[in-house]
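With one protein chain removed, the remaining protein chains of the complex are shown where they sit.
Right, chain A next:
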């Protein structure tokens, strides 16, 4: 089988630090977020056109942007939700950026990560945004409810407040079920069940959790990938939860440095890309085991982890690749940003053959 090729299509050097980038659904445009050296927030919209990217518009806001998502917006509106250094959650209409259409000071400290579900036809149920912050809390917001989160998960009185680095929605396969997964700097991973309002599962993977992502948000939980500081990532099979052992998982070494990010291919949930602290990209494929469920000695179901195979491994930059986003509309097209202040549009070819 021919290997997929990872090809740099467009490179553009910018004059600010890039933290996040997201494709605007149903378009060839994407948003880049970051901060200017003077401490202000930068938001730029680019369009891909014939071997180049064209800056459509940009705006500068008072606080640096850390992360953003379209996940909770309808396809027609395509409003962009951002999390900022000052703990503010804001939702923007990209056509008129003067004032946000929704703004709340959700956290006391920087919002490290944000995710949305229920919009764009991805995930059933209410549109919701989840934010994770250095203040240790994870909050779920409904854009229709001002000022207050609809759910919040934070450590109790006197508990250690761990820095929440990453959050992700999943399990949104019907109107009621929904889960949030959060990863913390001490290696904790917590899975909150929003329907029962309970902590469904937690584990510790020893190293700070840089990124978690479900392979798909809008199906019954299938797989979860968690990446860590010390060049490792874990893949959990989320279909079968054992009462004591939890979810079956596999661990893989990659990048020889922090694994910053993981993003699943929207067109194929079993292919995902991890980005590394040394500017490398790794493309993986998950292979299911023959049987996904087995039974322990007490006849209790438990999951079986599969394997991952490395499809491609390239170095793109010398600095960490902090964000990557697959185009939801074009298979194999992705945009990523690195701390060398360069944004890159990357094409991965021959993904079809691995379907």
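FYI, a residue touches a chain if its C-beta (ideal position, glycine included) is under 8 Å from a C-beta of that chain, and two chains touch if they have at least 3 such contacts; residues count from 1.
Basically, contacts and distances are computed from a predicted model.
Chemist: The complex has one chain missing from view, so what does its UniProt entry call it, picking from "Sperm-associated antigen 1-like", "SRP54-type proteins GTP-binding domain-containing protein", "2-oxoisovalerate dehydrogenase subunit alpha" or "Erythropoietin"?
Modeler: The record for the missing subunit names the protein "Sperm-associated antigen 1-like".
Chemist: With the missing chain put back, one of A:16, A:46, A:65 or A:192 would touch it. Which one?
Modeler: Candidates A:16, A:46, A:65 or A:192; residue touching the omitted chain: A:192.
Chemist: Which residue among A:203, A:267 or A:341 touches the omitted chain?
Modeler: Answer from the full complex: A:267 touches the omitted chain.
Chemist: Hey, which chain A residues sit against the chain that's not shown?
Modeler: Residues of chain A in touch with the missing chain: 5-9, 26-29, 48-51, 74-76, 78, 118, 121-122, 125-128, 137, 139-140, 142, 144-145, 148-157, 159, 173-177, 190, 192, 194-199, 216, 218-220, 222, 253, 267-270, 280-281, 288, 292, 309-310, 313-316, 329-330, 333, 346-347, 349, 352, 355.
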